[in-house]
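Got a structure here, written out as structure tokens. Questions coming.
With one protein chain withheld, the remaining protein chains of the complex are depicted in position.
Let's look at chain A:
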């Protein structure tokens, strides 16, 4: 480091070889020997640089000549010093610049590392947020879809109900008329057969109309058009209704066997419980192969009602069982299963302060057991 308080020495100003050369030249110029001393001596003339004597000249020359020789040497040193001082300053400034650059570089590297870390954790957080948003979007979509289906069913039930009412009524009246016509036309045997046939036609139509009316009753109950609130309800009736809705999915009428004990009415949301039973039955029915059977049982156990849905279908592997309650996890083909069947059952049971158990073996079948409190309080 360059320190401008320390005066430059003779050697720093001018290399020794140059000093020797200058002394030879001075000696030749003056025609008498001139000796350069590095320490003061009596009768010697000082050579100064920047107010500081840096050398002394000793000679037999007259004083003016000796002074002139010293002044010439001083001039030489002055110009050498200009370069030396500028070079020193330049070096100092360059070193300082370099150090500053290095510090800036280190600071930049540190900040870059900090930002890289931040960006990595940001990516992670963004990914997890995206996952959460996607999941809740899917849930919203599913529940909106279910609601729409329910509304559609309710609307349809209403639209069909009125015409079915007067169709049934008209058919009955027609049947009465036909009775009267039969009495007055007994003589005509040919006509008798025709009227007989007409009778059975009306019988069949009435039966069909009655079946449609029953179906509408079930849809209304399932879609819960009349009552959406929390109330006491008959679980067995709900199971029967739900099963009737699934009738078209059954391979044979006796695919599903109901073994229902007498039960007290339990508090809850029948529409939600209905949805859970619907999901459980659907799952069971879809797992069945040829000659598959499903058994549904209910019975009171202590202060709970136990509901089991047991099938002898294809069952689940351990891996599938572990993920069965994960929303949107499905083993069915795309579009065939929402992956929400079991999660919805779990949600409903939890909302009713109940419990749930799932056992399954590949090739053996699956048993889903729900326990619902008899005197529970639903949230």
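Here, contacts are C-beta pairs under 8 Å (C-beta built on N, C-alpha and C of every residue); 3 or more make two chains touch, one makes a residue touch a chain; residues count from 1.
Throughout what follows, contacts and distances are computed from a predicted model.
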Fill in the blank from the handout: Of the listed "Phenylacetate-CoA oxygenase", "Putative spermidine/putrescine transport system permease protein", "GTPase domain-containing protein" or "Amidase family protein", the name UniProt assigns to the chain that isn't shown is "GTPase domain-containing protein"
Completion exercise
Missing-chain contact among A:12, A:48 or A:142 belongs to A:48
Problem - Of A:67, A:82, A:211 or A:259, the one touching the omitted chain in the full complex - result: A:82
Exercise for the section: Looking beyond the chains shown, say which of A:92, A:205 or A:308 touches the absent one. Expected result: A:92
Completion exercise
Missing-chain contacts on chain A, rising order, are 2-5, 48-51, 78, 81-82, 85-86, 89-90, 92-94, 96-97
